[in-house]
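One structure is given below, represented as structure tokens, and several questions about it will come after.
Only one protein chain is missing; all other protein chains are in place.
Here is chain A:
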Amino acid sequence: MQFRSILAATLAVAFSTAAYAQEFNDPAEFKKQRELLSTKAEGPEGKPWEQHLGGAMIDTAKFKKDGPHTICFSNAGVFNPWRVVGLNNMKGEAALQKDRIQELVILDAEGKDDKQISDIQSLLDGGKCDVLIVSPTTTAALTPAVEAACEKLPVIVFDRGVNTKCPVTYIHPVGGYGFGITSAEFIASKLPKGANVLAIRIVPGVDVLETRYSAAKSIFDEAGINVIGSEFTSSDRAKTKSVVEDYINRGVKIDAVWMDAGDTATAALEAFEDAGLPYPVISGEDQQDFLRKWQKENLVAIAPSYPTYQWRTPIIAALDILDGKPVPGPEWNLPQPAITQETLASYIDERMPALHYSLCGCQELPGYPEQWGGK
């Protein structure tokens, strides 16, 4: 019997988060993204999903083709609210351009490398696709599959990149370092030297999240602000609130809370409410619940973003490429704005669900707000 008991305990352990150390602190990339944040965007005013920050243009005349077109999309998955909103944005953009699109074929890899590799293969074998959009699950594993696709048709990669220059363009916002720089510089500007900040993070070992933290950490170190803790909460609100309560109970004053993603920001704030303490300076993200709380409680806050409007861009790029129009490439850097006190009110929409990402650029798309879960 005791073996079974130990088995149960082992299972419990196995389910706790696996963590591994990796180097996510690249000073050159940090510097590049810092510069991009202050670069003036080129492109149509008020439509950041069509804009780009510097970089070259790629000639696409050789891909010119008569429409309407079949656009194929191999999606890493829809495993979090960010990707749910993003996918809706992409479908919305396709609906907007429906005259020029025959069909948008979407295969969902459910977060698995091997499934995505075979998804791409079956899209190529089907022979229907005029252009392929890929949002890779992981960089290294998907590189060969993308290289194989490049030989047959124009490929657009977005969100995460791949280790090859063969796609026509790689679309992404400034990036993780940029997110960390924006949020940490704001917090540092509001606090005196020697103040304490608590870092709340989702999971270790994910490139796009680790770079946010490493950037923020270097800025806090530079500004002489103490990072009193860096805690992982797996996006779980109850865990976030408990962790923050434990820090409050330690009796160390928490002047600011820095978050690598905003989905549990309001849970962290509730811990201060329940303890009867004033709110800290906080960096969240562009989710509705955080923005509403910020407005209601007059927080000192900033909402950096990894904007979901980047899901519109691949459709725009795909149609431009098939028209033979030049597009920004081989890297298409999208602007990555943050919501500040000045712009806060314009991003709040009471009709939208709590975890709706406000920088979706979707307000003008067909089906808004119902398609995005709004009323």
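Simple rule for what comes next: a residue touches a chain if its C-beta (ideal position, glycine included) is under 8 Å from a C-beta of that chain, and two chains touch if they have at least 3 such contacts; residues count from 1.
One rule holds in what follows: contacts and distances are computed from a predicted model.
Chemist: I want to check something: the complex is missing a chain, and I'd like its UniProt protein name from "ABC transporter permease", "TonB-dependent receptor", "Carrier domain-containing protein" or "Sodium:pantothenate symporter".
Modeler: Result for the unshown chain: "ABC transporter permease".
Chemist: Looking at the full complex, which residue from A:Thr137, A:Thr169 or A:Thr266 touches the chain that isn't shown here?
Modeler: A:Thr266
Chemist: Taking the full complex into account, find the residue in A:Pro204, A:Pro330 or A:Gly367 that is in contact with the omitted chain.
Modeler: A:Pro204
Chemist: Using the document's definition of touch, tell me which of A:His52, A:His69, A:Lys91 or A:Lys241 contacts the absent chain.
Modeler: From the options A:His52, A:His69, A:Lys91 or A:Lys241, the contact with the absent chain belongs to A:Lys241.
Chemist: Which of A:Arg212, A:Arg312 or A:His356 sits in contact with the chain that's absent?
Modeler: The single option touching the absent chain is A:His356.
Chemist: Which residue numbers on chain A touch the omitted chain?
Modeler: Its contact residues with the unshown chain are 1-2, 4-6, 8-13, 15-21, 78-81, 83-85, 204, 229, 231-232, 234-238, 240-243, 245-246, 249-251, 263-264, 266-267, 270, 274, 353-356, 373.
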